[in-house]
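One protein chain is absent from this view; the other protein chains keep their places.
Chains: A and B, in written order; residue numbering restarts at 1 for each.
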Amino acid sequence: MKRLIIATLMVAVVALGAMAQKTTLNVLYYVDATVAGYDVDQAIWAKFEASNPDIDLQKEELFSEPFHQKMQAYIAAGTLPDVFYMWPSGRSEAVYEKHLAKDLSKLLGADFLKNFAPTATNPKALGDSIMPASQYQAIIPQAFTLTTAVYVNTKLLKDNGFAVPKTYADLKKMVPKLKAKGISVMMLPDKDGWPAQSCLFSTISGRMVGDAFIDQVKASKAKFTDKPFVAALQAYANLFKDGIIPAEDMNVGYSEGTGLFAAGKAAMYIDGDWRTGGYITDKTSNTALISPADQESSFDIINFPSIPGEKNAGVVSGIAGVGYGINNALPSGSAKEKAAVRLLKYLYSPEVQKIRYESGAYVPTLKGVTGTVEPIIKKMAAYKNAVAKTTYVLDGVLDPSVFNVLNAGLQGMGLGNVEPAKVAADMQTAMDAWLASKK
Amino acid sequence: MARKKRIGREEGRAYWMMVLPALIVYMLVLAFPIVLSIVLSVSNYNGGKMFGGESWQITGFSKYAKLVGDPLFWNSLKNNLYIVLISVFGQLPLGFIFAYIIYRKTVKWPNFWQGVLYVPNIISVIVVAVLWSTIFSPKGPLGEAINSVRFDAFHVKIAALFSGQSGFSITDDLVRKILDIAGPKASAIFTDPPAELKDFLASYSPDQLQQLITDMTNMFVSKWSPTFLGIPDVAMLPILFVTLWMWTGLYMIIFLANMQKIDVQIIESARIDGANEGQVMRYIVLPALSGTLVNTAILCIAGSLSSFSLVWAMTGGGPNHVTEILAIYMFNNAFLGRPDFPLANAIALVMVTVSFILIGLTKAVENKFGGKGE
Partner (left out) sequence: MSEEIKTTALGRFGAAFAKFLAYFVMVLFSLMTLYPIFWLIMNSFKPTREFQVSQLGFPHVPTLKNYGGPYGAWKLGDFDKLIPNSVIYTLGATFGIIILSVLAGFAFAKIPRKATKLIYASFVIGLLLSVQSLLIPLFLEVNIMGIYNTRLAVLLVYIGAGLPMGIYLSTEYIRGIPTSLVESARIDGAKYFRIFRSIILPMTIPVATTLAILNITGIWNEFALINILVSKTELKSLPLGMYRFSGSLSSDWGKQFAALTIGTLPMLVFYFIFRKQITQGVAAGAVKG
């Protein structure tokens, strides 16, 4: 009897041991369930779970505001998940400031990092503009993002006797004829507030004043109220005054844009390079907003036409993309840390990156990824190759207290009820307050 | 004496056993967070782990000073007061009128109307917001409908210029007439309207008359674009409308419920004595409901000052802050970019204070103009 008890106990201990070896990994992930390619995304995670039975993956999926609320709550309570989705700037600022994510260059090692584009693994080269505050490798950006891309309906232009525009004058020339057809020349859905800044004004500012000027403003050596910057704001406002972008776009939601453009309501559409994913074939329903054949024959992606008075021709706003951070609180050498590293290495593997590339999510920073993609993604890659120089995305380099003023001001100017000088003055006020709080 | 004491003890024990469960849950869920809010609002905590992390301390009322100096705070307070106003002076009277109509059986099928009018209350705010913001979108159904009406009207005007003709010839007179109809729209599109329009017309051949008419209409018709959604104050209208739509049914049901408690005999005999509907309402129903009115007004004020979800889901406070209300202003400070929790908490406390003042005013009005209906 005694033996039996001992044997039972031993079995129990062994069983418990086996259970204890299963490492729980909490992941906070950012995804929208209706995005094209959600099935592919889920398959990526399912495969990791299947091939790592010793890891118990607890994935929390949130999107948009609920994600950010939850992140702030986790930070305040000091209970960040083991692995979390993270931005190289902006809304993840608290993570950098408090050093809440591990330094991946130490954790993953040079051998792993050398597989990526050099800029993606060199926080110093990225500059404090992109990896703010502490300048360390909290994430490996999965991609580099150009936040301005002009999607062109070339067929629509051709039918109306226009060529793909190269200058501002070309745009202006299109206004009467396209208006007569009930079509906008350019579309910029900005109800959500950030697209006008991220996808358009950052590029305009880069061309009109350049990064050096922004750096000077941050160092109190220049002001937003200086003439060149006001002129940049004015150049943006002119797009609306001249009828190129309709004022009503300020009340069109970001999610409405792609459909309206695909339906031919605008000849051109301003968005970021990531939006190609919205047009390609959705594997689950086998439908595409723009069919591959049309992508090939009737659409193209171009740089924003030249603007009168620009200094830096052809530059486009760009920023390092998102990645995954590992909680700095995990003890080094712990099972959890090892599991987190295994997950990261999987997520950055050529296998997964190829899937991301093919699903139109982005062009990876991981070297040597190729795949079969739809025409619009090829065209996007060609456009990105042709961009010689990038400039700051303003919400990546300015404090939220400043760029929120800009975002709101851009909406106001689009609607035609605020003057550029006023927006510049408000921005400077916010900037001064921020500079003062830094001291 | 001993018995009295025993009763007293039983009384105390019963009291606390009944109150404590609620009190404990309340303390945990609301009271502690409020106290923490108050403490945070006068501290310099700036994100990061709150307990056991980096240190933070009480630094005083600087955040309150910052609030008072921020025009955005006053802007959101003002917008919030609009919501309070539409609630107290829109939802309540309208709810009362609906209730009265149903109560007095002015309309047939009272149960049907009552049932339908309450429906907005049970729908999720997420659904309500998606529904109405799609409807109010420039490219939404409302815009689509208005634009097609405008298009047709304008089309008729342009077509009238060519009535009875199968083709057209470009004359200065024609150009002038078109520009007359187009009005200021023309100079927004062309820098030199007469000359450029002439060129433009020349790009059509005479047999394309119908096409030309349609194109002219497209070009010059002033499209319905909800630019009012960007104008301060005016932009609140859709939100106020949806607020009214959402909650009126609730108050209607509450009023109706209390009206049904009134003795029917009183109203019947008043009617026989020659009182009209207006007098019945003024002298019988209103006084009977005065207490209910005050209580619903209090619920209304408290609810509308702390409202968040609807505006957040409809506009997020934009564009350019024009629809921002206090709760969103607070939310932006707590969750957008680098969080400023002390400021966010200061805002929350100001919201409570404003509620207090308004409810105090309501009570004062009640005391001044007639008391309870009983």
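Assorted remarks:
The rule is simple: a residue touches a chain if its C-beta (ideal position, glycine included) is under 8 Å from a C-beta of that chain, and two chains touch if they have at least 3 such contacts.
Model, not experiment: these values are computed from the prediction.
Of the candidate positions B:Leu117, B:Ala235, B:Ile267 or B:Val280, contact with the hidden chain is made by B:Leu117.
When you scan B:Tyr64, B:Phe162, B:Tyr204 or B:Phe308 for touch with the missing chain, the hit is B:Phe308. In the complete complex, the residue from B:Leu131, B:Val234 or B:Ile266 that touches the missing chain is B:Leu131. Mapped onto chain A, the footprint of the missing chain covers residues 26, 28, 32-36, 38-39, 58, 60-64, 66, 69-70, 72-73, 76-77, 79, 192, 253-255, 258-260, 262-263, 278, 282, 284-285, 287, 289. As for the chain not pictured, it touches chain B at residues 7, 10-12, 14-15, 17-19, 21-23, 25-26, 28-34, 36-37, 50-51, 97-98, 101, 106-107, 111, 113-127, 130-132, 134-135, 140-141, 144-145, 245, 248, 253-254, 256-258, 260, 276-277, 288-296, 298-299, 302, 305-309, 313, 327, 330-331, 334, 341, 344-345, 347-348, 351-352, 355-356, 359, 372-374.
As a convention for this text, only the chains that are shown with their structure count from here on.
Computed centre separation for the pair chain A/chain B is 33 angstrom, with centres defined by C-alpha atoms. Listed in rising order, the residues of chain A touching chain B in the complex are 65, 68-69, 72, 75-78, 90-91, 93-94, 97-98, 175-177, 179-182, 190-193, 243, 246-253, 256, 260, 265, 399-401, 404, 408-409, 411-412, 414-418.
Here chain B touches chain A in the complex through residues 47-54, 133, 136-139, 188-190, 196, 200, 215-216, 218-219, 223, 225-227, 229-231, 312, 315-316, 318-321, 332, 334-339, 341, going by the rule given at the top.
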